[in-house]
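Worksheet: one structure, shown below.
In this view, the complex is presented without one of its protein chains, the others remaining in place.
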Amino acid sequence: MKIDPELCIVCEACLPYCPMEAISIKDDMAVIDDDECVDCNVCLKSGCCPVDAFVFEPAPWPRSVRNVFSDPRKEHKETKIAGRGTEEMKTNDVTGRFQRGWVGMGCEVGRPGVGTRFRDVDKIAQALAKHDVEFEPKNPVTSLMEDPKTGKIKQDVLNEKVLSAIIECLYPIEKFEEIMNTLKEVSKEVDTVFSVEVINRTDPDGSYPLRKKLDAMGIPYYINGKQCVGLGRPLAKV
Amino acid sequence: MNGSTGKMLRVDLTQGKLWDEALDEATLKKYLGGTGLGIKYLMEEVDPKLDWSDPKNILFLGSGPLGGSRVPGCASISFVTKGAMTNGATSSQANGNFGAYLKWCGYDAIIVQGVSSTWKYLYLHEGGAELRDASQLVGKGTWETEDAIKAELGYKERGMSVFSIGPAGEKMVRFAGIFGDRGHAAPHNGTGAVMGLKKLKAFAAQRAPNKLQFVDPQKLGELAKKTTEGAKAFGGGGVFNWGTSRVVPVAEAAGWLPVKNYQTDVFPEKDLFDGQRIRSLFQSQNYPCYGCASHHYELVTVTEGPYKGFFGKEPEYEQWAAWGPQIWQKDPGAAVVLSNECDNLGMDANEAGWLVGWVMECYEKGALKKEDLGGLEMTWGNVEATRALLKKIANREGYGDILAEGVKRAAEKLGGEAVNWAIFTGKGNTPRGHDHRGRWVEMLDTVVSDSQTLQTQMLVMNKDLWKMPNPMDVFNPDHVVQAEANSTGSMTVCDCLVQCWFTSFCDTETQTEAINAATGWNLSLEEVMKVGRRVVNVLRLYNLKCGLTPDKEKPSPRYCSQPVDGPNKDKPIAPHWEKMLDQYYSLMGWDRKTGMPLPETLKELGIEDLAK
Partner (left out) sequence: MTHSLHRRGTAESLSEDYVMLCLTAIGHNDENHEPKLTEFLRIALRHDPVNIGAISLGNMYSNSKEEVVDNAHGIVHAVFVKQDQVADTLKDLEKAGLGMSVVVSGIFEKVDECLDKVGLKHHTANFSLGIWGKTEKLPSNDILEVTTMCGHGMISANLVKSMAEEVKTGRKTADEAAKVLAPQCACGIFNPARAAKLLAAMAKK
């Protein structure tokens, strides 16, 4: 994103809108720090600039990943989905992606509000890959991996910054404890934050085995969460 | 030089020549710029005995040391000339971008002298300046002129600032003004008539890259932030967020909304004109000046009523007042139309409002008939008739030719009782758009003003600094005089810088810091305050020589009449008037009989030489 220096009136209306604090005033002009900017387009779309000084020109690879990951209105070419993640558990009643006995997990790196470079996504992905997790094929982060078996992210995007990127994977519930320990370790190595979510199919009696495990292990989780309510058709056999 | 470009542009229209003139630092320290610089040149170069329409009259326009910096509000421009309404000195400021763009083109100020033989406009750009043929622009309204010049020179909307006159200025309507950047105005005392006289249609300045040098840009940045925070906080941020339209219902409740030519102080439809309502009802688009974060100035599309779809500038308070209650008109959409048409024709809304209100009263009372007005039925609130009348006045057609002289002269020409219905001052300058019978400080200010427009005002950031009564009883004559006399200079500093009052709110302390951060002059607060008082006194000296003597400092009978209803009906100003003037002169250090600043006053301000 750029600010047209022939239009900017230095009114500072835009400064608070940037989620990455990338806009500042230099030499009587509002300027965007190119490296900190994630091309999310919040500034432009907000309409906060009274003189329409924001100009966005889609950048070539590898910088192109910034806009695609950070602007939720952009559809990823691979998944035809806008936003950072996939349908994930939301359509599990129809897709059957998460079966009983399995845990789906997402690590949204950079969320909330801190942003991340892909090198931190790389760290977490590689750490998870060591447990032979199955990375979600339709996920845009997976498509940036050199090899989903290693979790290693392509070299040329490692420095690119995005609002957030979600690593989605799947593993049997038996691996849950060891993976939690790995996450605790890699948590100390990253230069950003990441939000962790875990997905579980309910048992026939309506209980969630994973929830029982979390309670037993003393791992805290939010009192609020998401539940797919089984209205999708046709129902998958899970 | 820091802050200043060190240069002024001279334009001799008679000879068609342009040249640069150096500005010296000592003069700038004494007068700062803007109005101060302007009156210095007016005093030196225009014989006060001359009529305003003499080719030897000059038109000065200038920015100040902060112009083109990012301090909010400093993109404004001040016009100084011998004005057509009073035949005395006038200074009228317009907000918008011209002051900043002028400085970025390399000039602090411009002086236009002489008269062109053919219509011209002045084009300023990075490389310099030139006079260009304006024959294709003659007859165009002010918005149209902006569009035409930008198209001709290939500039986008904000890539250029254009200030121009409309048909009214071309026809030298006495109260024609100068308008630009989509409706910003320097309309007072016939500034536009002077341009029309000189056959100068417009000023157009490119937004050139900013190459100004400031001593401490970082400090200026901090002060810019401080100014914005101050503007956000002042008066609960009402103007900052909603503009001046917010004020209409407040004014009515306090008895200073002008209604039906001062016939009443009650306007039941006041809430229809409330700014917040207008902003949510009509489609609004923020259109700020360079450096300003406020939502004061907006463009608007009318969304209901017979004028649905009309696009133009959102009226300022004064224009809501003129085209709503003053002419007893209740549709805000129609007020938008009248406001924009008056601007585009190029006439001062204040004077036009008093004039049309007076015509309507004359029509009501039979002093003017349909036949006198070319068939127009000037009943109260008749929008279409008003639109037609404004065109007649701008073009000096039929009775419009008499009305084009302003309400004082038109009323005196009509004679009889009609003179007692008109709102004017003895000097001929125009009161702003309020009922000053509920706003005594401003009535006093209007009548004595030597800038011929608003000279000072109660709303000052630091009341104690300017020794204003605090708390203040606005109907206590002593308080009124003290507020007016003691704060004289506060607004004038704004006029010299040239900084928009709605961003600075006369915060002289921050202004002083900003001047020093820009220029390195190291002026004290007292010195800056003194510049304000100095300039007021120079204006007074000049105007006295023009014949604007104390005997002319009085309100018209209707202007100072006693309200018949509303919250101030028991508060007539007339009984206190003479005493107030006596007290005012005393506090100002002026001779009561002659109006002259006393020797000690002149000495204190370092302008004894100008009194000779």
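A and B label the chains in the order they appear, each numbered from 1.
Here, a contact is a pair of C-beta atoms (placed from the backbone, for glycine too) under 8 Å apart; a residue touches a chain by one contact, two chains touch by 3 or more.
A quick note: this is a predicted structure, and the numbers were derived from the prediction, not measured.
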(request) Can you work out which residue in A:D39, A:E108 or A:D122 touches the chain that's missing from view? (result) A:E108
(message) Among A:D156, A:E178 or A:D191, which one touches the chain that has been omitted from the display?
(response) A:D191
(message) For review purposes, identify every residue of chain A that touches the missing chain, sorted by number.
(response) 15-21, 40, 42, 45-46, 72-73, 80-95, 98, 106, 108-115, 163-164, 166, 183-184, 187, 190-202, 206, 208, 210-211, 214, 219-234
(message) Could you pull out which residues of chain B are in touch with the chain that's been left out?
(response) 232-233, 236-237, 240-241
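The rule is short, and it goes like this: only the chains that are shown with their structure count from here on.
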(message) Residue numbers of chain A touching chain B in their complex, please.
(response) 5-7, 9-13, 25, 27-28, 50-51
(message) Taking the touch rule as given, give the residues of chain B at its contact with chain A in the complex, in rising order.
(response) 69-70, 72, 158-159, 207, 209-210, 217, 221, 224-225, 228, 286-293
